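I have placed the structure first, in the form of structure tokens, so that the comments after it can refer back to it.
As you look at this complex, bear in mind that one protein chain is not there, while each of the others sits in place.
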Amino acid sequence: MIDKTIDSFSEAVNDIRDGDTVMIGGFGSSGIPLELIEALRLHGARELVIVSNNAGVAEEGIASLLRDRLVRKIVCSFPRSAGSIWFERLWERGELELELLPQGTLSERIRAAGAGIGGFFTPTGYGTRLAEGKETRVIDGRGYVLEAPLPADFALLKADRADQWGNLVYDTAGRNFNPIMATAARTTVVEVGQIVPVGDLNPECVVTPGIFVNRVIARKENRHAAA
Amino acid sequence: MIDKTIDSFSEAVNDIRDGDTVMIGGFGSSGIPLELIEALRLHGARELVIVSNNAGVAEEGIASLLRDRLVRKIVCSFPRSAGSIWFERLWERGELELELLPQGTLSERIRAAGAGIGGFFTPTGYGTRLAEGKETRVIDGRGYVLEAPLPADFALLKADRADQWGNLVYDTAGRNFNPIMATAARTTVVEVGQIVPVGDLNPECVVTPGIFVNRVIARKENRHAAA
Amino acid sequence: MQRLEPEQIAQRVAADIPDGAYVNLGIGLPTMVANYVPDDREVIYHSENGILGVGPAPEPGTENPELINAGKQYVTLLPGGCYFDNAESFAMMRGGHLDIAVLGAFQVSARGDLANWATNNDKYPPAVGGAMDLAVGAKQVFVLMRHTTKDDQPKILEQCDYPLTGQAVVKRIYTDLAVIDVTDDGLRVRELYAGNSLEDVQALTGVRLLPPA
Partner (left out) sequence: MQRLEPEQIAQRVAADIPDGAYVNLGIGLPTMVANYVPDDREVIYHSENGILGVGPAPEPGTENPELINAGKQYVTLLPGGCYFDNAESFAMMRGGHLDIAVLGAFQVSARGDLANWATNNDKYPPAVGGAMDLAVGAKQVFVLMRHTTKDDQPKILEQCDYPLTGQAVVKRIYTDLAVIDVTDDGLRVRELYAGNSLEDVQALTGVRLLPPA
């Protein structure tokens, strides 16, 4: 029987190694796998490359990884937000590499990695500083930038519910980067509110098919309800 | 109030012009907008370029457009099937242009058109006859073929239900090409079993957001139930 | 000279949003446009994190922490709205499916170049978000901004000197002084608010303005 459920957050992330590229789902405060990030922080792998839309605020989420100096580089569209103190501090000190991407280029590069696409031409960023050093091409009179796929070793994600096959559904705008990151990592680990029996999710409404998911784990406060 | 419902199949297609590129949803016998195709046949626009996975069987669907000599060219992955007599007849006589594409290249080109991508590198078809004449590139040791976006003037699609905003849900494997074709045409027209009031579709389960849809029309046999 | 308050510019933009339009409102001032769209128009708002049919702020106590807009504010979903992932959201934007994007700007050039994501202060940590995708993707990009900087320097210029968000992407500029169209002939004043002369507005603009057609 296929059962991708695991019980221990530390076990969920314990094969992440120094130098790995780790995608982390979320947009603003929505759809962030906070317990998986905390497990990663405690796990302590260093020199990480983090791919995420934002860089965390206050001491939370990705900010806690930055604070603990676990991150070498961040690939990101909107690292600076109200309260992104750790990003700003390390960036200003030159202690953090930043690859800044337009948000749609970030998400399309992630999708391309998951979809086996070797590269794509996007009009976004053409003629701007963010296209500097990149191959460009004029196609049918319009300028485009060539962008490469962006894969990862791990994706740490949040969904609302999963079944044992790893099928996922989300809560409203909690989808954001989670469904595409699920496709782009060698190992995809998902924190959910509840794990339901196979067959309970409506097959017309599954957002992430289980083929993209390796491990699902229920959040501690929901563990009891999920049993 | 936004209401994309129309009542007349002939009106649904009456602005399709000679020479237009028309995408038609479906895979095998599933998800084909048979009533819209019949309306197009009666409308009689000629020299059409049809984009579809298959080329119709017997006298049905796309085969009826071929039989009536309304089609100049077909862009397709699997035109020959058991019973695809009109495709075979016209093709053998040299009366039909064929652009044959691997199925994943067909669907990715359609998606690219809908997503504003100017072109993409796919490994599919590299080193084969279907890549002849196309730009190729070796990326990280692997061969890729550059493919262009494939847009259309019209998309004729089938879904299970729509609301007046044009949001769509499908019936099982009836999705196939329909959701991506919806994104790639200037005008997207969808034949459905039932039109439901706005708010009736579960927002977590909408497959095609209404932004991609211009017209929805209920099939005649379902019109009464839909009222 | 008549200078509109920011809310009044938002109201002026709102008057030009047609019934049935799919619209993305940038973070900050552009978000206020929604407050002024007449009630008899049904407008579908897109939020780049993955929402179509964004509704008003929730009643206090009913917020869903997952349901936020691109500005990270709690929102609701209208009946008929739906959710999707970020790649599909940006496919919508980049693929030309949004009718209008209303964006703020630092500067706009004579040919409609937009600068709204970075200044020339390289010590300031950068962020770009969805600005570049909206700039190239929306069918029409409307800019909503003050006509000048706080120290009365023009923001409408022959060339932007801030880093560009996109080249030749702006269709219309709504400022506190006037409404200006970006045309093939150059920048043409579409509307002068009551009390403003073309000369007054020209004096605060860094590029030659064409009179209303």
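Order of writing sets the labels: A, B and C. Residues in every chain begin at 1.
Simple rule for what comes next: a contact is a pair of C-beta atoms (placed from the backbone, for glycine too) under 8 Å apart; a residue touches a chain by one contact, two chains touch by 3 or more.
Quick caveat, the model's predicted, so the values are computed rather than measured.
The chain not shown here is in contact, across the full complex, with A, B. Only one of the listed residues, B:164, B:178 or B:214, touches the absent chain: B:178.
Checked against the hidden chain, the listed residues A:42, A:138 or A:211 yield one contact partner: A:211.
Touch with the hidden chain on the side of chain B covers residues 27-31, 53, 77-81, 84, 87-88, 91-92, 98, 100-105, 107-108, 110-111, 122-130, 143, 170-180, 207. In the full complex, chain A makes contact with the omitted chain through residues 1-2, 111, 113-117, 163-165, 167, 183, 198-199, 201, 203-204, 206, 209-212.
The rule is simple: only the chains that are shown with their structure count from here on.
Chains A-C form the pair with the most C-beta pairs in contact. Inter-chain centre distance (chain B to chain C, centres taken as mean C-alpha positions): 34 Å. The set of chain C residues touching two or more other chains comprises 77, 83-84, 90-91, 93-94, 136-137. Among the residues of chain B, those in touch with two or more other chains are 115-117, 203-204.
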